[in-house]
Each structure stands twice: as structure tokens, then as C-alpha cells.
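Then we have chain A:
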Amino acid sequence: MRFLLVEDNAELARSVCDLLGLDGHGVDWAANLADAADCLAVASYDLILLDIMLPDGDGRRFLNDRRRGGDETPVIVMTARSAVSDRVTVLDSGADDYITKPFDLTELEARVRAVLRRRGGAAQTVRRYGDLSFNPLTATVTIGAEARDLRNRELRLFEILLAAPDRIFSKDQLCDRLFSYAETVSDNAIEVYVGRLRKKLSGSQVRIETVRGLGYRLTTP
Partner candidate 1 sequence: MKHDIAGVFGASLRRKMVLQLLVVAACLAVLLYFTIRSTADQAAEATQDAILGAATTSIAEQLRGTEDGVEIDLAYATFSMLGAIGQDRLFYRIDISGETVTGYDDLPLPDDPPTSLAASFYTRDYLDAELRIAAVARSMVVAGRSVPVLVLVGQTRMGQAVIADRLANRAALLGLGFFVLAVPLSLLSAGSVFNPINRLAEAVGRRGPRDLRPVRHPAPRELAPLIGALNGFVARLRGALAQTETFIAEAAHHIRTPLSTVRTQAEIALRQSESEETRTRLRAIIRAVEESARSASQLLDHAMVLYRSDQLEAEDVDLVELARHVARAFGPTAELKELSLHLQGDDAPLMTRGDRLLIESALRNLVDNAIKYSPPESEVVIALSQAAGMAVVEVRDQGRGLSGATMPQLAARFSRGGNVADVVGSGLGLTIVTEVAAALGGAFRLTPRDGGGTCASLSLPQR
Partner candidate 2 sequence: MRQLVIATALILGLAQAALGFEIEDERRFGPETAPEFSVLSTTDTAIFAPIIQAFLADRPGIALRYVVASSQEVFRAIREEQAPFDLVISSAMDLQMKLANDGFAGPFTLEFATSVPEWAHWRDRLFGFALEPVVLLASRKAMAGLEMPRTRRDLIDLLRANPERFNGRIATYDPHVSGAGYLFATQDARQTDAFWRLAEVMGRLNARLYCCSGEMINDLEAGKIALAYNVVGSYAATRLPQAPDIEMIELEDFTVALLRTGFVPRNAKSAALGAELLNFMLSPEGQAVGGGVVPPLDQAALRPHLRPIRLDPGLLVYLDRIKRMNFLGEWDAAMTQP
């Protein structure tokens, strides 16, 4: 997916870009509203991540203006404010959702997914692998004619594995991606979710292989 990140703090912007890039997303960065307007003029984005306190103005007003100009690009506002009033005005000004800094990437992804799902999603989101097709927005795996719904963690686990087929992910790596750092996760938690995902994929050529002592990988014959 292609994101436009509007954030005046360069350090934060760079790390967010890097992090999203790691997950295979394309991110353009605008340091202020003027740059953001320029970017939007020349490219189209699946989603805009918008800070509201920017050196050349208030993100909410910018958003409001764009909405009135007919721009329907989904927007998630990144706010440093906690007061609910800000969140309400953020939504009133046309944002699809907001996320409070500092944010968990998994939470951001979840919100992005929720927004896109609500908006009907981008056309090219369905991925094919082996004999199955996967729609992350609807969280469905289609094997042959049968569509199976994935639960949230199954979905995210599948996404992680599908991002790099045949690559071996350690349990630790999967844990870090699957659970919040605030949570304590038992050792067999990953095994539980891998087991569930395998069940959802049963009947397909696509398999999750256990590489003893190393971790798991997604394979297809």
C-alpha cells in the first residue's frame, strides 16, 4: 500500500517510513502541509497519516479543506493529544480514525485495515499464493471455491508469513509482531495460533512448515 505521512518531526517520520517500509508498504513523507498538498497533487495514496500540529497550520483544518475539495483519500490522524475533544474534532473534520502517539505498528496496521475495510478497500489488495487467494481487508482466505474467515491474530500471522514466503521466522520474531509489548505471552501462544492457522489452510497446497529449532515458514509445493 502507498501511504503519505505528514509529520514535522523528521526523526519520527523517518523511523515510521522505515518501519512501514519493512512491511512492504511505500511511504512518502511530507514535513508540512504545503509539501503534503504538493504530494497529493502528483500522486494518489491509499491512506494519509496526518499529524495535526504542524509548523504551517492545523492538520484538522487542512483535512477539512481537502474534504470540501472532494478528496476522499482515507485519513488516519496521528495525535499527541489525549483530550477526547481533540479526537472528536478530528473525526468531525473528516478523518476516518485517529491513533495516539506513540503507536504500536500492529495497532496502526489494524486501524488502517479497519479504515480500508470500511471504505471498501483498494482493488489490488487481494493476493494470490499457491492455490489460495487472500484478502486482508475482509480477512478471508479462499481455497478453491471455499472462503474461510481468519480471526485477527490468524490473519496477522498469515500476513507476516505471506510477506516473505519460505523465510523462516523464529517464534520470538512472530511474538514481537503478533502481540503487544505490553502483553506477556506464554511460550506456546505462537504454537496455538500456528495450529489454528494450519486448520484454516487445510485442503490447500499452502502449508506452514515447522523448521525444528528455528521456527516456521510458509511453503507451497
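On the choice of candidates, all candidates are chains of the complex that A comes from, given by their letters.
Of note:
Just so it is clear, contacts are C-beta pairs under 8 Å (C-beta built on N, C-alpha and C of every residue); 3 or more make two chains touch, one makes a residue touch a chain; residues count from 1.
Only a predicted model underlies this, so the values are computations on that prediction, with no experimental measurement involved.
Checking the candidates 1 or 2 against chain A in this complex, the single touching one is 1.
Residues of chain A that touch candidate 1 in their complex: 9, 11-12, 15-16, 18-19, 22, 53, 80-88, 97-98, 100-103, 105-107, 110-111, 114, 151-153, 172-173, 176, 180-184.
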